[in-house]
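Only a single protein chain was left out; the remaining protein chains are all shown in position.
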Amino acid sequence: MLSFESDYTEGAHESIIRRLAQTNLEQTPGYGLDPYSESAKDKIRQTFGIPEADVFFLVGGTQTNSTVIASMLRDYEGVIAVRTGHIGVHESGAVEYTGHKVLTLPDHDGKMDAGELEDYLKAFYADGTYEHMVIPGMVYISFPTEYGTIYSKAELEAIHSVCQSYSMPLFVDGARLGYGLMSEANDIDVKELPKLCDVFYVGGTKVGALFGEAVVFPKGNAPAHFFTTIKQHGALMAKGRMLGLQFDTLFTDGLYFKIARHADEMASRLKGIFLEKGYEIFIDSPTNQQFFVMTRGRAAELHTKVRFEDWCPVDEDRIAVRFVTSWATPEENVQALRDIL
Amino acid sequence: MLSFESDYTEGAHESIIRRLAQTNLEQTPGYGLDPYSESAKDKIRQTFGIPEADVFFLVGGTQTNSTVIASMLRDYEGVIAVRTGHIGVHESGAVEYTGHKVLTLPDHDGKMDAGELEDYLKAFYADGTYEHMVIPGMVYISFPTEYGTIYSKAELEAIHSVCQSYSMPLFVDGARLGYGLMSEANDIDVKELPKLCDVFYVGGTKVGALFGEAVVFPKGNAPAHFFTTIKQHGALMAKGRMLGLQFDTLFTDGLYFKIARHADEMASRLKGIFLEKGYEIFIDSPTNQQFFVMTRGRAAELHTKVRFEDWCPVDEDRIAVRFVTSWATPEENVQALRDIL
Amino acid sequence: MLSFESDYTEGAHESIIRRLAQTNLEQTPGYGLDPYSESAKDKIRQTFGIPEADVFFLVGGTQTNSTVIASMLRDYEGVIAVRTGHIGVHESGAVEYTGHKVLTLPDHDGKMDAGELEDYLKAFYADGTYEHMVIPGMVYISFPTEYGTIYSKAELEAIHSVCQSYSMPLFVDGARLGYGLMSEANDIDVKELPKLCDVFYVGGTKVGALFGEAVVFPKGNAPAHFFTTIKQHGALMAKGRMLGLQFDTLFTDGLYFKIARHADEMASRLKGIFLEKGYEIFIDSPTNQQFFVMTRGRAAELHTKVRFEDWCPVDEDRIAVRFVTSWATPEENVQALRDIL
Partner (left out) sequence: MLSFESDYTEGAHESIIRRLAQTNLEQTPGYGLDPYSESAKDKIRQTFGIPEADVFFLVGGTQTNSTVIASMLRDYEGVIAVRTGHIGVHESGAVEYTGHKVLTLPDHDGKMDAGELEDYLKAFYADGTYEHMVIPGMVYISFPTEYGTIYSKAELEAIHSVCQSYSMPLFVDGARLGYGLMSEANDIDVKELPKLCDVFYVGGTKVGALFGEAVVFPKGNAPAHFFTTIKQHGALMAKGRMLGLQFDTLFTDGLYFKIARHADEMASRLKGIFLEKGYEIFIDSPTNQQFFVMTRGRAAELHTKVRFEDWCPVDEDRIAVRFVTSWATPEENVQALRDIL
């Protein structure tokens, strides 16, 4: 059945599969100490214009979030995120499991507001009892957010500036980074992003790889012994070249961005079809996740013909639904959806 | 350069690569809820003769160890392992990171002795202050051990029996399970193993897969919400079918055991060559890891021609070295090693 | 200076000091295995009508909360509390430090609403992705709440009933239990309370003791090895009889309740004075914490004459303030406050 359920329903870009096959019987050292991983790191450094960056490859998003966050916080610190942030909702408490509280701010279509962040911090330190509370130690945002929305350059600068004035690192969850950077609505250059945060990751799992997230500390600012930390979190891959090879492929000739742009285009086309068919937009996303409102009856009927996710209730009769495109979505699938709608 | 450094230097068995390519653009649900994962689980249940077993796929060994151990212990409990057990040495404290102490017993060429285990437990509960100590909550052993040795059926039964009399689960780390079960020295049948422990895993990473460990609760005795626990540990793969597909392939037509037997045969031949060349055996292993003694000078010289691991010092002049074969070791490599030696 | 800052500004009831002095050089076993602790446990069992209860003495409130909560949750579970619950605000993340998320509901003057609790749980289990979230494992409420308010019997029954239908224990933080039970507004009998929850504690620190909280598992339902858990949390007192002796004194001839009633009476008188002087009540509390609204200027002025806590901003000009009475508040202090106001 046709599926727009998520951006991790297929395998990997064919050039990744091809290289996996070609290199399969080569013998390389484990744990990422292989030439493919080195090459991939270099290409990422070049792409983002950060020659001094530390780059590490981990396997999945939740793992990456909890490993990075725990490595950058002291025991008494928590991480600030919006109410809808992935770390606070759909990661089974992985951050708390490492001993840290997720401190929540309101979201605006999934985004954090720099003003609200600053107000929160001012109020926190103005409170005479703050030493009895969890000290805010870093800020977590996703780009794009869980709602497909993206920060403008001005918005990101404002958040980063607040972080800097409180000496807190800003962490950008880029599980869908490509879809954000390639969005028509995006005004942040690939080489600007690393200047606007302290650590980010380049999502592979949802953007063309079988799995893999590339964590980037742009200023060479990886915490000491980060390799050991990865191992301690169970996040170190024995056959580390599987990660290196994939990112090396994705960052050769701009493949990562090319396939991300394709997904955004498919999403834009899909949105056009929904609008044309008279559906209401739930949240206006410029990336590969699209949210619409429909009656429960209509959703149930559609579920018999196409896979997608029921997102949340809107009112008694209606729900929000999510349709997702990806690097792998063929045009004919979007066309087929039009026929169904 | 020729390498006998480890059993995770190559990719995966070619039939796995082939199927990854064939199924690459299929769309399946994530998180292991796909038909390949279901099929793989069934085949594992059949192979081990445990129709009611719970089976879960995780990515790597350290991750699997800490997830399984934490899920089966209460906060006040620790896990008993021998001094050389992987969890206590080379996992960067992943078990302690989940809050649990590794309680150590002496090892005998990597193995736990049932009598010593029983003595430890008797002495523990005879100590009037035991409520001030860490309560032993489970037993961890590896099969084969970190030294390539394996437990006889009688030895495993004895350990299991002690565990049962203290109501503690026995956990078998099977990162190299195939190499143990296919050893000529092994007297434990594939269908007997699940009766002699409470949870074990079938290592894929070191036995033919790109990555992956299949955790098996033989009596359907998985802890409640184990899926959530996997996610919380950052061990849940989004594209879970990558794991299902690999294990489905490995457990079709006995491939897993066939390639494991090959590795053991290559190891046996390799051992013969070392003996023939007059080297002393450090630990007599009947599986794919082989340990020999040589002078530091000889080791240094060999390192220029072949990759292997320096294991530990033996005396002033000599060290123990480790040579490892795998599912992927071609006969000609063993032959080439003979020429070098 | 006159102080209504908190209910832990003085030492202990004089009869406690007297007995500490009298018994000072007796030699007793440590860790609560002394006759005073046994006697105190018996008196608590009798007072609350629960002969089969398990009783343990810990030192302070935050310690008690995190020890009890961690002991009753499995790793994948979180604890539900209202937004203003002490564990989620003023305990420096002690619960998260043990690996558990505090799941928050809205508060109503500090109280949880049974209907909202049920709606939350229904929605949780109706969400197809709930296995990716933190599983709710217990409910935490305070009696009285952080705002001095108390649950009616009907309200507590309703919450307990929801807990039971989801097989979750209900934990009552009784740091100020005496002040709640002795409130004129309270309709819950001392012997009814243990039937309406699964674990509660009797606060000593704020009700007449130097320190100490008595944790009660009414049905003999203490988690296995709770003694070891207390030790592991650093909450086991070497000279445990200090705790036993204090609770034995407080639960002799109803002293605990007598001194609590006194505090409530002083609070009631204090409230009368504020109303008489034309102040607005911020939250209407029937226990020993009283909350009023005043201008920032008036508050600043008062701070020069009497100690009290600025609670939170109300609007641009006004703030809420807290005045607290205790077992130790003499009538003349209330009278002195009247003169100041």
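Letters A, B and C mark the chains in the order given here, with residues in each chain numbered from 1 onward.
Assume a residue touches a chain if its C-beta (ideal position, glycine included) is under 8 Å from a C-beta of that chain, and two chains touch if they have at least 3 such contacts.
Source: prediction; values computed, not measured.
*Asks:* Pick out which of C:236, C:273, C:294 or C:337 touches the chain that's been left out of the picture.
*Replies:* Answering carefully, the residue with contact to the hidden chain is C:236.
*Asks:* Applying the definition given at the start, please give the residues of chain C touching the unseen chain.
*Replies:* 3, 5-6, 8-12, 14, 17, 20-21, 23-30, 59-64, 66-67, 91-94, 97-98, 205-206, 210-211, 228-229, 231-239, 242, 307, 328
*Asks:* Which chain A residues would touch the chain omitted from the figure, given the whole complex?
*Replies:* Against the left-out chain, chain A lists 70-71, 74-76, 98-99, 131-133, 135, 223-225, 227-229, 231-232.
*Asks:* Using the touch rule from the top, list residues of chain B that touch the missing partner.
*Replies:* 75-76, 78, 89-93, 96-102, 128-129, 131-134, 310
One rule holds in what follows: only the chains that are shown with their structure count from here on.
*Asks:* Round to the nearest whole Å and give the separation of the Cα centres of chain B and chain C.
*Replies:* The answer is 49 Å.
*Asks:* What's the distance between the Cα centroids of chain A and chain B, rounded to whole Å?
*Replies:* Centre-to-centre distance between chain A and chain B: 33 Å.
*Asks:* Among the residues of chain B, which are close enough to touch at least two other chains?
*Replies:* Residues 98, 228-229, 231-232.
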